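Complex shown without one protein chain; remaining protein chains in place.
Chain nomenclature is as follows: A and B, assigned in order of appearance, with residue numbering initiated at 1 for each chain independently.
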Amino acid sequence: MAGGLAHPRTLEYTDRDPQGPVPQEAELTAGHRVESGRSYGFFTDTTLCIGCKACEVACKEWNNLPADQPGLTGQSYDNTGRLGAHSWRHVTFLERGARATSMPPFQSNWLMMSDVCKHCDPAPCLEACPTGALFRTEFDTVVVQQDICNGCGYCVPACPFGVVELAKEDGKAHKCTLCYDRLKGGLEPACAKSCPTDSIQFGPVEALQQRAAARVEELEAQGQTAAYLYGTPGGPGATGGIRRLNAFFLLTDRPERYNLPPAPSRPSRNARPSFLAGLATMAGLAVAAALIGVGRR
Amino acid sequence: MSATLQHRRPGTEAPRLPDAVQQDWHGETYHGRPAVKASSFDWRVSTYIVILGVAGSAQLIAALARRAGPEARGLVRRARLLALGGSMVGPLVLVQHLKTPSRWFNMLRIVRPTSPMSLGSWLLTGFGLLSGLSALGELLGRRWRFARRVGDAAQGPAALAGAGMSVYTAALLSSTSTPLWAAAPAPLAAQFGTSSMAGAASALALMQRAAGEERSARRLEALATLALAAEWLAGREAERRWRRAGIAAPIERGTTGALHHGGGKALGVVAPLAAHGLGRVVGGRVGPLLPELASLAVLLGGAAMRHAVLRAGNESACRPQDAFRVTQGARR
Partner (left out) sequence: MPSLGATFGRGAATLPQWDLANSDCVLVMGSNMAENHPIAFRFVMQAKQRGATVIHADPRFTRTSAMADIYAPLRAGSDIAFLGGIINHLLQNDLWFREFALPYTNLSTIVGEDYRGPGELGGYFSGWNAEGRRYSPESWQYDGVVVPSSLAEGYVEIEGFAEATRRLHEGPTPKDPTLQHPSCVYQILKRHFARYTPEMVEQVTGCPREVFLKVADAMARNSGRERTGAICYAVGWNHHTKGAQIIRTGAILQALLGNVGRPGAGLLALRGHTSIQGSTDIATLYDLLPGYLPQPHAFRPHHTLEDYLKVETSPTGWWNNFPKYYVSLLRAFYGAQATPENGRGHDLLPRIVGDHSQLPLTVAMANGVIKGLFVMGQNPVVGGSNSKLVQRGLAQLDWLVVRDIAETDTATFWRDGHLVRDGEMRPEDIGTEVFLMPGSLSGEKAGSFTNTHRLLQWHDKVVAGPGDSRSELWFTYHLGRRLQELYRASTREEDAPIRSLLWDYPVDEEGEPDAEAVLREINGYTWPEREQLASFNDLKSDGSTACGCWIYGGVFPQPGRNLARARKPDGPEGPGTHLGWGFAWPDNRRTLNNRASADPEGRPWSERKRLVWWDETKGEWQSPDQIDFVKTKRPDYEPDWSKRPAGMDALSGTQPFIMIPDGVAGIFVPSGLKDGPLPEHYEPTETPVRNAFHPGVEGNPPAKRWAHDLNPIAAPGDPRYPHVLTTYRLTEHHSGGTPTRIVPTTAELQPEGFCEIPTELARELGLRSTDWVVLSTPRGEIETRALVTDRLRPFRLGERRVFQLGLPWHYGWAGMATGDVANVLTAVVGDPNTGMHENKALTCALRPGRLARRGGQG
């Protein structure tokens, strides 16, 4: 029997101190150590997602997030509906097309994707934040500092993915922290750890990108030629000045089907043309005012 | 990385999807759910935009008028006080919009060059201080020459800051992922700027008329007329871009559409233009009422325009097809 369910170092730990705490648990559960100064993120492989929502529950449990309780939507299995202040993981469900009986490998009729904050690089929310409440951590993730946020709400429309939201309860901006507290403790984020099919994979972004590229090739070899990466450099999702998404996805249909923008862009790029056009207008008006002789009787 | 995804210059076109994926977007959305989130900006923010726009442009007028010498003293004084008033009331309204108003000073923790809101916060702070100084010169200048000199020295920078105040709010809105705002950054700034200038000129014209300085008021009304004409053009350009992007529905239909067409355009631009035009044709015989009404219409219409843009933006954010339309990118 081919085995291999555990990381080799698990054995060392279990030999050494079976009851004690495990330093760098992420190494055992995700195969990567968590060290400051490196970039970490998620690779969400939608071809492996079974829509169990364990990630949603694990996230809410770990982060102590309250329920949103939007009620029965009638939209497939999706009663969460969206990412928001209290929902940092959201599994999208799209029951596509006719009633298939035969499906080529990993070409399900249904699309399921566990959506999350993309921890963009550069991050529009962070670029918009006037208080510095949003900052980039030592793990290259983007986190809102709740003790600094004053609820100006500018990050909310700034986000090209509709991730950040102000909570009704405290008025502060909330979003996925990529389990900043867990990373500091050497633990894999809760959602990735709870994912039973490894649809959500956690690790250093570069390593994940390599793994993802290999997965695309593997899928291609198995006949799933629609697979592509969303959010890796140069690919869809990493557009308009967004270099890459630290939480990126493997998709098999148009991004819109997953509620992702096909070519998101960094909104701060609009500031300069807007400012310049505005100032030019004002200059023109000033000249006109001078010609009109404003002030003279 | 799949070989089908070719590198490209950012922002110009979207990378190609694999051939097996449907290449063209036929308007699919995810259960019709919004793709981006609407801002929490409400009437308080649009009020702030109007007030600070008028205040900012008033400083610009003050700076220009001061060059006309002593004869413009009244206008300069009123413009500076108008600017001071605006820069005091505006932030109060804005801070109320924060979910945690007591933390407003966190805006001044950092300078974020990529954030128009951060820059705007500093601009507003500077503008407020400069407006204070310039107004101080006006209020205390008769007793202390030093104050007058400080006020005059502050005038130039205040005017520059005022120009920024008139337009930065457009940059702020445009630098978001809200489809309607992001689709027309330059026209929106021109529209906001011209509307601010028209508003400031109209407000001062009203004040001048009240002070009996009718000729000065006429020049201001002429400036307002010119600004309105420019606003009309800028507005048309913005609408053209929205229509071309296929996202004009929120600002053209419903309550917001009514506000936009009836308030922003008819009341704020067409009516005053007609009134001032009529005044120009028939000369001084129409009396003060018509131009005064026109000036009021400019102010109200300017507020309606800003509010309509704000509302339409928030509505467009709830329309996933709009969000996807502006983020399609050009295809090969």
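Here, a residue touches a chain if its C-beta (ideal position, glycine included) is under 8 Å from a C-beta of that chain, and two chains touch if they have at least 3 such contacts.
Just so it is clear, the structure is predicted and the values come from calculations on it, not from any experiment.
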Which of the chains on display does the removed chain touch in the whole complex? A
For the chain left off this view, which of A:T44, A:T92 or A:S108 is in contact with it? A:S108
Positions on chain A where the hidden chain makes contact: 1-8, 10-11, 14-15, 18, 48, 50-54, 56-57, 60-61, 65-77, 79-80, 95, 98-106, 108-110, 112, 196-198, 218, 222
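Following the convention adopted for this analysis, only the chains that are shown with their structure count from here on.
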What is the distance in Å between the mean C-alpha positions of chain A and chain B? 33
Residue ranges of chain B in contact with chain A within the complex: 1-2, 4-8, 10-11, 13-15, 17-22, 25, 28-31, 33-41, 57, 60-61, 64-68, 71-72, 75-76, 97-101, 103-104, 106-107, 109-110, 112, 114-118, 120-121, 163-164, 166-168, 170-172, 174-178, 181-182, 185-190, 192-194, 197, 201, 213, 215-216, 219-220, 222-223, 226-227, 230, 234, 313, 317, 320, 323-324, 327-329
Enumerate the contact residues on chain A facing chain B in the complex. 73, 75-76, 78, 81-82, 92, 94, 122, 124, 127-133, 148-154, 156-166, 170-172, 209, 213, 216-217, 220, 225-229, 232, 234-236, 239-242, 252-254, 256-265, 267-271, 273-286, 288-290, 292-297
